[in-house]
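Inspection log for the structure reproduced underneath, given as structure tokens.
A protein chain is absent from this complex, but the other protein chains hold their places.
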Amino acid sequence: MDIVITGLVLGGTYALIAMGLNLQYGVARIMNLANGEILVAGAFAAFWFWTAAQLSPLLTIFLVAPVAYVVNWLIYVIILRPLVRRAKSRGQLEVDAILTTFGLGFVAVGLMLAVMGGDYFSYSYLSVPVMLFGEPYGLNRIVAFLAAVVICGALYLWLNRSRAGLAIRAIATAPASARLVGIDVPRLSARAFALGGAVTAVGGALISTFLTLDASTGVIFTLKALVIVIMGGVGDVRGTIVAALLLGLLETFVAVLIDPGLTLAAAYLLFVLILLFRPQGLFGRRTT
Amino acid sequence: MTTAATVLSLRGATRRFGGLTAVDEIDFDVAEHEVMGLIGPNGSGKSTTLNLISGALAPSGGDIVLRGQSIGGLPAQAIARLGVARTFQLVRLLPSMTVLENVKAGAVFGHRRRWGWDADAHAMRMLERVGMARAARSRVGQLTYIDTKRVELARVLASDPRVLLLDEWLAGLNPTELQEGIALIRSLRDEGRTIILVEHVMDAIRSLCDRCVVMASGRKIAEGTPDAVLSDREVIRAYLGDDDA
Amino acid sequence: MTATEWRDLGLALVVLVVAAGLPFFGTPYYLTLGVTIAMYAVLATSWALFSGPTHYISLATAAFFGLGTYVTAVGIDHLPYWLLLPIAGVIGAVVAGLVGLATLRLSGVYFVIFTLGLAEFIRQVITWAQNLMGTRGLYVLTDLGEREIYWQLLGLAALVFLGGWLIGRSRLGFALRIIGDDEEVARHSGIDTARAKVMLFMVPGAVASITGAIIAPRYVYIEPALAFAPILSFTVVIMALLGGTGRLWGPLVGVIPFTFLTEWVARWFPNQSTLVMGLAFLVIVFLLPKGFVGLIDGARARARGAFA
Partner (left out) sequence: MKRRTLMHLAAAAVAIAAAAAPALAQDALRIGAVGPKTGPLAGGGAVTFWPNVQLWAADVNARGGINVGGTMRPVEIVEYDDQTNPGETIKAVQRLATEDQVDFILAPYSTGLNLAAAPIFDRFGYPMVTHTATTDKVAELSAQFPNMFFSLGGAQGIATGVVEVLTGLRDRGDIGNRVAMVNVADAFGIELAGAARPQLEAAGFEIVYETSYPLGTQDLSPIMKGAVAATPDAFVAWSYPPDTFALTEQAVIENLAVGAFFTAVGTSFPGYAGRFAAQAEGVLGVGGVHADGAAFQEYAARHEAVTGAKPDFWASAMTYSTFQVLEQAIEGAGTTDRAAVAQYIKDNAFETVIGTLDYDENNNNPAFWTVGQWQGGVFKGVASTGREGAVDVVVKPAWQ
């Protein structure tokens, strides 16, 4: 029970890290290597509001989300859309996106260093135990998990119940055909990218309550998010959630029952194995 | 022709996609120097049958035998090396290469593995054969539609195949081109090549094929000379539907 | 061989001899830059040998590089140094071969992230093994200076170029160009695409591993975080793509200006180096979509147009 709860809570954290990238890659076709930097920026905002104004990160996210949305929308429209237009093929766009977002990540790290310096941003928020089934858990982690549930649930419902969500799923599945049925692909791609960025930044704000970050740590989260998105299958919210939870459970399981030194090795082994047996990821569709 | 040795035979060849059976227990033989037409309405399983022979797909059941050797389920490259070569329904050329290099690809890796000067010379001969020698140094992007088809055919011929699979090679040509195309294939037939032709153009089938296999809904519904099968009631019904029969 | 090929070979020999003389006429500073350039030239060129024709973007360079540094770090006390380089090469090739076999079914971005995950996996396993054995930090104390390291890298670079040139003229090279254009056609033409790709993937694996083995004495102290730093994989990809992967010499024309650019930024913008580097990056991607090779080819075409 203990392992399951700890694992699920960790999985929720991973879902927060990866969900935004899934939207960005699945719909807007941008493999955003600057994803981790957006997350760190969200974390920094939470840290700054907490230390400067004692504003709870749970309130900060309502500030972070719209700002991140606008910033990411601008990034897409100004920098990435020309690349999308220019690209002759999917492969060309992928290469360009890797190069560009890698550069953007550098710019973001540079800006954050200039604004806040290289120091760790570490603060204590809701780090009190809550008892679940007789075992203590950090309240901040539980809160982040609940937020992850809410965010993932809302995204899932929105994508599956609303008209805009349907259009977005159509783009994720078949961008060329989506255009034929009158979906404004460029506009919705920009929105999906912006939404992905907002989710990532909110995730960053939430996980900053229990993880210690600094301006340069973004790349760690980018790597993790990439692994989760690919493992779950590109463009499918369910895949990302399942992959994130699976990873959380596995890492906790290995840490408790085998050897904590092998948690990350086990995580990557799982990733490698899943891709060997399902090359398109858990929920991915085979591309032709 | 029927006395000649059998080159390729399908025995109960079957392919399922999930619940759908695209090719359902097909049997037929192709003899040496024979041109066989594989015809049928859209979605009848002709192209899938071709894919089973060329190794693009593995059969779910049954067997395919090439000169006494079972090739069902072998990877495409192995089947290609045994001497089965194909063209594609939508022409596939190698965009970054010249016309000559495209053809060389068949010569180098095909059934007979040539290399160096030998491969170049052979590829050039094949280009001459399809009337494209003048364009040997061109990029493939500059070619007209029928020329891309010719180059693809030259690539396939360059591998000296024992069995040639042409997947709707005549589709999409205008009337003049069509005549040229039919003439080209007839010249191949006159060379004594063994060819399986998937085709919709009935004129071509009548004038080129020794024999036809007709498919509908994945099954073989008729087999015989073009004239015989094309007047078969069941074949007409398969093409036109029940009402007009 | 044609006259052009003889000319190119001669030109390459001249460049090699001039480059080999750098330690005699350059300052130690230029030698250090030379080591950096030689290292990335080796890594990026061998990377492009595989990724150029197949369009597979591999982020596994750091994994093989790290393996190589560990071969030297673990072996230096037990085996003669010159023996470690081929050992590193063989280990790199074998691991790459296994990875290649496992990744055949993956395409596009799945392959990219797979190689990234693989690098992390190898790093984690080595860290864990080191922890189990209670190994102290690994020190590589040798007499090998920048000069010796530079020459070794230059020799390796020459081998990579020679190998790349030979592959380009071989059936394998031709097969890979076909695979890069259309894998379906390749298979139906009788090419064992899987085998060709695995064989070629072993080249950057072995080369990166040997490079790591050569560099280890330069780092002196080997620990997983430094040896397996993922940034190396990204840098190699970016340099190669900036140069252009269509030609054997493409990555090289990416590596040299990129090294000088990094150096210039590091020197004049010590506090904003990442920021400026990132901006430079964006500018390059937007202005040089086909890499430097595209720029050079474009200029050549224009020149030809002007004379014609």
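Quick notes on this one:
Note that the chains take the letters A, B and C in the order they are written out, and that residue 1 is the start of every chain.
The rule is short, and it goes like this: a contact is a pair of C-beta atoms (placed from the backbone, for glycine too) under 8 Å apart; a residue touches a chain by one contact, two chains touch by 3 or more.
In this text the structure is predicted, and so the values were computed from the model without any measurement.
Taking the complete complex into account, the chain left out of view touches A, C.
Per the touch definition above, the residue from A:32, A:252 or A:280 contacting the chain not shown is A:252. Per the touch definition above, the residue from A:34, A:242 or A:264 contacting the chain not shown is A:264.
Contacts to the hidden chain, counted on chain A, fall at residues 2-3, 6, 9-10, 13, 109, 113, 117-120, 122-124, 127-129, 135-138, 141, 210-217, 220, 224, 248, 251-252, 255-256, 259-261, 263-265.
In the full complex, chain C contacts the hidden chain through residues 27-29, 32-33, 36, 39, 124, 127-128, 130-131, 134-137, 139, 141, 145-146, 215, 218-221, 223-226, 229, 231, 263, 266-267, 270-271, 273-274.
The rule we apply is simple: only the chains that are shown with their structure count from here on.
Interface comparison, A-C versus B-C: the higher number of contacting C-beta pairs is recorded for A-C. Centroids of chain A and chain B (each the mean of its C-alpha atoms) stand 49 Å apart. Rounded to whole angstrom units, the spacing between the C-alpha centres of chain A and chain C is 31.
Centroid to centroid, with C-alpha atoms defining each point, chain B and chain C lie 43 Å apart.
Within the complex formed with chain C, the residues of chain A that make contact are 25, 31, 33, 79, 82-83, 86, 90-91, 94-96, 98-100, 102-111, 113-114, 219, 223, 226-227, 230, 234, 259, 261-262, 264-265, 268-269, 271-272, 275-276, 279-281, 287.
On the chain B side of its complex with chain C, the touching residues are 54-56, 75-77, 80-81, 85-86, 88, 92-97, 104-106, 108-111, 113, 115, 155, 159. Across the complex, chain A is touched by residues 55, 57, 102-103, 105-110, 112-114, 116-118, 120-121, 124-125, 127-128, 131-132, 230-231, 234, 237-238, 241-242, 271-282, 284-286, 289 of chain C.
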